[in-house]
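The complex appears here without one of its protein chains, the remainder shown in place.
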Amino acid sequence: MKLTAPEVLKYAGDLLGKLARDLTISDWHVVIEVAAEDLPEVALRLRDDKRLSCKYLSTIIGVDYEEWMETLYMLRSQDHSVPVRLRVKLDREQPEVPSVAYIWSGANWHEREAYDFFGIQFQGHPDLRHILTREDMDSFPLRKDARPHRKRRRSGQVTGMDEAVRLPGEPDRRERS
Amino acid sequence: MTAAEGTTGPSSSILHLEEMVLNMGPQHPSTHGVLRLVLHLDGEMLISVDPVLGYLHRGFEKLAENRTYLQYLAMISRLDYLSGIFMEWSYVRSVEALMEIEVPKRAEYIRVIIGELNRIISHHVAIGDFMLNLGAVTPFFWVFRDREDVMDLLEMVTGQRMMYNFMRVGGVRWDLPEDFEAGCRKFLKEFPGRIDEYEQLITENEIFLSRTWGMGIIKPYEALDYGISGPNARASGVDWDLRREVGYSVYPEFDFDVPLGQHGDCFDRYKCRIEEMRQSVRIVEQALDSLCGGPVNLKLPPMLRPPAGDLYRAVESPRGEFGVYLVSKGGLRPWRLKLRDPTFSAISMIPKLTPGYKIADVVAIAGSLDLLMGGVDR
Partner (left out) sequence: MSFLEKFEHPNILTTTSDKLFNWARANSLWPFTYGLACCAIEMMASTMPRHDMARFGMEVFRASPRQADVMIVSGTITDKMAPIITHLHHQMSEPRWTIAMGACACSGGMFWDSYNVVQGVDLLIPVDVYIPGCPPRPEALIYGMQQLQQKIRQDTQVGKFSRMADNPLGDFVKMKPEGGGS
């Protein structure tokens, strides 16, 4: 059955009750703001409900708004075509949120990516480690306080490689002939 | 999982057998780019597979914060480089939605035409590469030969063979040249015959069937659980196509079928792509018939300042749902740009699909999922 966004909003509001801090419709998506500790409960209810049945997790997005951080969960359903967005506000210094990797299997890698870029700790994640950046990278590149962008290209600049690449005894090739 | 003497495990109680770890490294002819698969093997049988990504991680999302909206448009088609126009389309849709502008009708039709032609050539490489991995070299040569014809058409319109840089916020870059329509119709008339040629060679081939039938089955609920979309999910019977569900651009005006598979094995994924190529031909024909007059661009200033806000827009790219989540704070550059790639989710299924098969089957399964590391690693 095809539902409209206000209908989905009403169903979600009835289903979640107090767990949903804020329910709005933004640009035909239903945006539900939840607290970090309520997230697993909300996710389970949205997934298993017969009418909403948000079985498809599109992606998990981390955003750094200098004063706070946010994770967004984009959900879709086969039964109605209204996308549902879950929004969780996190503390910037210690961003922690329970993992939903056991609710939607695809969340495993999306959470690893959010950790990789922002350092968000997903509690209960089976295998939280770097996925796209190097394993020994200790900074989180997409944070706003990470290393700023270079202003212009400097010749001979080799980003972050240094000793990792040169074999013992290999000359330093930064001086191009 | 070490099979010690006398204990359970895939070994006899006399021999001391261990699991072998083999690296199917980032440089490999069959891993579709720089994907590293760490295989844990018992002889030839796979126990588990661990994909290692990031060998092509160029930092697209961070670079967006240092580029204006128009500058980033030139970069974004390098993401999923075989279907570059869809990356641009998704990005441009999100900026247009933030700015609440409406694109001229003629521009929408041109977008659909170029998009569907790009879908055809992307599926060409998907099928050709899949065949090459299975050992069949002839289809690889045939698809590249036919790809060149489409790339001639696209070069006629956009000036580029691969990275089109053709979409603009508010339309497309310029109008179609006069001789495009004749060339395109000629191609569309011949192309179904070419698809028949591929099918004649591949679809009932005994070797192909034995290597792909019943392999790597994705169940429908698994596809939804892992976030698989596009032909990979439709081959499992998940009837989901953003062109029909969301109905963006002018797709609601066209009459086309969405091919669905039944079993969700490698063969069904291949067959879905073949049928989608036929449907793309239908769509392009209808779009050429419906082309109306009018401007193709709203001629917006190059330094755009979308109002503050955030939204998510997705298009149906040849590999699935490609989405762009854009957060703008009203400045010249995006605050946060997140790119949702369909192949990222597809690779996450490989550890689930492959145990119990042999190494050659990993190659078949990975090939059938149509992986492209540019989008995965971003």
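Labels for the chains are A and B, by order of writing; each one numbers its residues from 1.
Note that in this section a contact is a pair of C-beta atoms (placed from the backbone, for glycine too) under 8 Å apart; a residue touches a chain by one contact, two chains touch by 3 or more.
Just so you know, these numbers come straight off a predicted model, no measurement behind them.
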| item | value |
| --- | --- |
| Among B:Gly33, B:Pro51 or B:Gly170, the residue in touch with the chain that has been omitted | B:Gly33 |
| Full-complex contact with the absent chain, from B:Gly54, B:Gly115, B:Gly216 or B:Gly230 | B:Gly54 |
| Subunit B residues that touch the omitted chain in the full complex | 25-29, 33-34, 54-59, 62-63, 66, 74-75, 78, 81-82, 125, 141, 144-145, 147-148, 161-163, 373-374, 377 |
| Interface residues of subunit A (partner: the chain not displayed) | 133-134, 141, 146-147, 149-150, 153, 155-161, 164-171, 173-174, 176 |
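We take it that only the chains that are shown with their structure count from here on.
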| item | value |
| --- | --- |
| Distance from the mean Cα position of subunit B to that of subunit A, given in whole angstrom | 22 |
| Residues of subunit A touching subunit B in the complex | 26-27, 29, 55-59, 61, 63-65, 72, 74, 78, 81, 83, 85, 104-106, 108-110, 113, 117, 130-134, 141-142, 149 |
| Subunit B - residues contacting subunit A, complex | 53-54, 57, 59, 61-63, 65-66, 97, 221-222, 224-229, 238-240, 245-246, 310-312, 314, 321, 323, 325, 327, 335-336, 338, 340, 344-345, 348, 352, 377-378 |
